[in-house]
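Apart from one protein chain that is not included, each protein chain of the complex appears where it belongs.
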Amino acid sequence: MLDKSRLLNIYRKMLEIRYFEEKVFELFGRNLIPGTIHLYTGQEAVAVGVCLALHPQDYITSTHRGHGHAIAKGARLDRIMAEILGKKTGYCKGKGGSMHIADFDVGMLGATAVVGSALPIASGAGLSIKLRGTSQVVACFFGDGASNQGTFHEGINMAAIWNLPVLFVCENNFYAMGTRQSSVMLIENIAERAVAYGIPGITVDGNDVLAVYEAALKAAKRAREGKGPTLLECRTYRQRGHSRFDAATYRPKEEVEAWLKKDPLKRFQAKIIDMGIIKMDEVYQIEQDVIKILEDAVIFAMESPFPEPAEALKDIYA
Amino acid sequence: MLDKSRLLNIYRKMLEIRYFEEKVFELFGRNLIPGTIHLYTGQEAVAVGVCLALHPQDYITSTHRGHGHAIAKGARLDRIMAEILGKKTGYCKGKGGSMHIADFDVGMLGATAVVGSALPIASGAGLSIKLRGTSQVVACFFGDGASNQGTFHEGINMAAIWNLPVLFVCENNFYAMGTRQSSVMLIENIAERAVAYGIPGITVDGNDVLAVYEAALKAAKRAREGKGPTLLECRTYRQRGHSRFDAATYRPKEEVEAWLKKDPLKRFQAKIIDMGIIKMDEVYQIEQDVIKILEDAVIFAMESPFPEPAEALKDIYA
Amino acid sequence: MRQITYAEALNEALHEEMERDEKVFILGEDVGRFWQGAFKVTKGLAEVFGNERVRDTPISESAIIGVAIGAAITGMRPVAEIMFGDLTTLAMDQIVNQAAKLRYMFGGQTKVPMVVRTPFGAGVSIAAHLSQSFEAWFMHVPGLKVVVPSTPYEAKGLLKTAIRDDNPIMFLEHKLLYPIKKEVPKEEYLIPFGKADIKREGKDVTIISTLFMVHKALAASEILANDGIDVEVVDPRTLLPLDKNALINSVKKTGRVVIVSEDCKTAGVGAEIAALIAEEALDYLDAPIIRVSEPDTPIPFSPILEQFVIPDERRISNAVKKVVH
Partner (left out) sequence: MRQITYAEALNEALHEEMERDEKVFILGEDVGRFWQGAFKVTKGLAEVFGNERVRDTPISESAIIGVAIGAAITGMRPVAEIMFGDLTTLAMDQIVNQAAKLRYMFGGQTKVPMVVRTPFGAGVSIAAHLSQSFEAWFMHVPGLKVVVPSTPYEAKGLLKTAIRDDNPIMFLEHKLLYPIKKEVPKEEYLIPFGKADIKREGKDVTIISTLFMVHKALAASEILANDGIDVEVVDPRTLLPLDKNALINSVKKTGRVVIVSEDCKTAGVGAEIAALIAEEALDYLDAPIIRVSEPDTPIPFSPILEQFVIPDERRISNAVKKVVH
């Protein structure tokens, strides 16, 4: 069992993501965010559970729905927010935006907007670990939709045959935009696809942060021992639309309600309170802390300058 | 059980392919064939077994190792040979060559030199059948090497979710050029990959033409009934190198010898003789017939003119 | 005349052609009844023609194109949608090696009547992966035709022509054009391929431009008119086939040319058009040929950066002034 401080840390991280996303939602509504946004609300247990099983020097790769991954791996809220606002102080100097958050200092190798494109890249980071002989692992996040891309097949197979230390973390939130998982694959559990590569495939409740953590820890241990990759399917749900413009009317109301009852944050909060690990005033204290750093992050981002236009011509070549 | 005339037809087709390929080998050695060649020698039972289960109006797609597929589907030896020699009378007027034989009149939708690229195209032909409401099926041939391509994953999945009438026929000859199957996938039977798409996956002895036929017939029946695709793995062996330039020294001698003992043509000949279906003089008669049409095909091809150079500028647009 | 948007014009073309020919069908990610296309171009079509003819696909760009090819060579007329033009990179083998070449490789035995619709272009702050323009790549692929409609009128007329054409068509739209509302006749019409349209007549300088840049070129021309410079704006409407005569005739008339395209400058659309003029109309040129385009950078996210790289009226005007003086 995890000790109290780690449990509180889990709670804090999930809350950071939740509040961060709600703030992004609000700022977008106020026309302060250019482009579009894909919120992680409801899926917090996946990023937090997986990243808790990782070491600081481990890597992750991320997706268009990536704010939560970055936060869970330890990236700073203020610089993520600044990036989302297109500011000079953002992680990518305003060149990447919401879909391309990266923080190489914390092993966050960046988010891609091309669905499924990170799988072979994660395998490559795994190969690099093997060749350099370190004990790192890579966690590669992707969606149910991504698992129908050719890169899923090619990327996982290559990691499998070379026993690379990669956790392929499929966040099955049952939809790719308006497309239901069940309409684009005949199998129920995406983890079954692991059979095709001769690697373990595990399906867990992606709204149970401890279940995710334990499965990820096992997979990471396996990976560090040189036994190769695991396909870890975390079944979860995005509580909002696909992007800011989507009201998600294609989802049955009962389905949405059923999943809202399984909210990962509330569940975990209830659990640690029930277990007597944390008291309500501590919950309140964490909440205040998170609200505070988030406020600071927003102020930092809002007050940061936009980049100089000519910045557009830099960073093309090393 | 198949009747005598069909059994003799199987024998004849396999022999046609075998002798055709040996003739191509010889002509190549005499510098009469431009480019390169990939011979089907040793794999005859796959094409013949599968195509026997098809109707004339059914489709097939083919590969760089495609002469056998074309012959089995009913294309003319003379026009295939003319194409391989780069002649005007070839199926593609000399524009395609050995790797791009096609005969749309017999449902042979053409061969591709891009490994794995035909899988989605075959699914598309299957979709067309479904939309047009005919009772055709498509057989898509590809190799063990091709099964690691992203198009394998995407193409089969799409056929699966739409219940398309496609037989995905994997000719597992255990090598992709010099690369052993076991070094590029952890699973033993490629048919296991069917699990990922929720469709049947069947592994058969690809050097046993009747076993192939029966499996293909079952899959075709399923497809015609609207029950969707099957992944049919036929385990076989190419008796020659990958291409004309390859001595295939990367294959252990014992392995080659063991497979030569399982030669599909000899096995089938022995079987029908043992069963009393055919007598040696009939075998001899068929052989003479095949030699004769092959001789005619070679004469046709050799005597045919090369295309006019300006033919290169035609057929770009319809 | 009634006005409809570019997206609505495309939708009408799809609707009419699906009604006319039951071989026409649509496939792509989220084109069906739940989403109706990322830019709503397929709105209402699934309701009318059913899920069989308006097919939602998995996220499998390569198979979307491959399936379209297989259907096309066996008697159907698919219209495939790739949600963003940048994602055609996932299907290049199918587009370039298969769709464009099957007819040729097989000696004319087959034809590949299919349309690939996809939007290019920057301007909505969705960064480097979803904002590119690389029309020039497809111009470099014999066997394809490349269509670039700049207005609702062209969108409808060219899409109908594309669907009836027996070849693989890259039908390239632009994200910022979808909401643009302009006149479109109710009566059926087709626009032939390979016929440029003179969007503005003028005698001093020729601007050649396509897609969203046509509108910027026209806006720049108005400003320049105040300075007494009379600009002719020519919109090729299809890049392959390209209406060489129309371009060259305009250059012969004006003697000066500026090419405006939204792609990266090097080896872009402007390169081909400039080379064509340098080869066939050099003697008529009174000034160097200037290309106005994006600089050679990926598209950045932050609007201030993005607007810096997209060609605008000011850069177009400056280029025109440069060739005039």
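By letter and in written order, the chains are A, B and C; residue numbering begins at 1 in each of them.
Please note the rule applied: contacts are C-beta pairs under 8 Å (C-beta built on N, C-alpha and C of every residue); 3 or more make two chains touch, one makes a residue touch a chain.
Since we're looking at a predicted model, the values are computed, not measured.
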item: Displayed partners of the chain not shown (whole complex); value: A, B, C
item: Residue among A:K13, A:K73 or A:K93 that touches the chain left out of view; value: A:K93
item: Hidden-chain contact residue, picked from the options B:M99, B:L231 or B:I272; value: B:M99
item: Absent chain, residues of chain C that touch it; value: 86-87, 89-90, 92-93, 95-97, 100-101, 104-105, 127-129, 134, 136-137, 139-143, 240, 242, 263-264, 266-272, 274-275, 277-280, 282-283, 285, 287-291, 296-298, 300
item: Missing-partner contacts on chain B, residue numbers; value: 34-36, 86-87, 92, 94-97, 99-100, 112-116, 145-146, 148-150, 176-179, 183-185, 250, 306-307, 309-313, 316
item: Interface residues of chain A (partner: the chain not displayed); value: 59, 90-96, 100, 102-104, 109-110, 112, 114, 117, 119-132, 138, 150-151, 153-155, 157-158, 161-162, 314-318
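Quick note on the criterion: only the chains that are shown with their structure count from here on.
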item: Computed distance of Cα centres, chain C from chain A, in Å; value: 36
item: Interchain centroid distance [CA atoms averaged], chain A/chain B, Å; value: 46
item: Inter-chain centre distance, chain B versus chain C - centres from mean C-alpha coordinates, in Å; value: 40
item: Shared interface positions of chain C, touching two or more other chains; value: 57-58, 60, 62-63
item: For chain A, residues contacting two or more additional chains; value: 148-150, 183-185
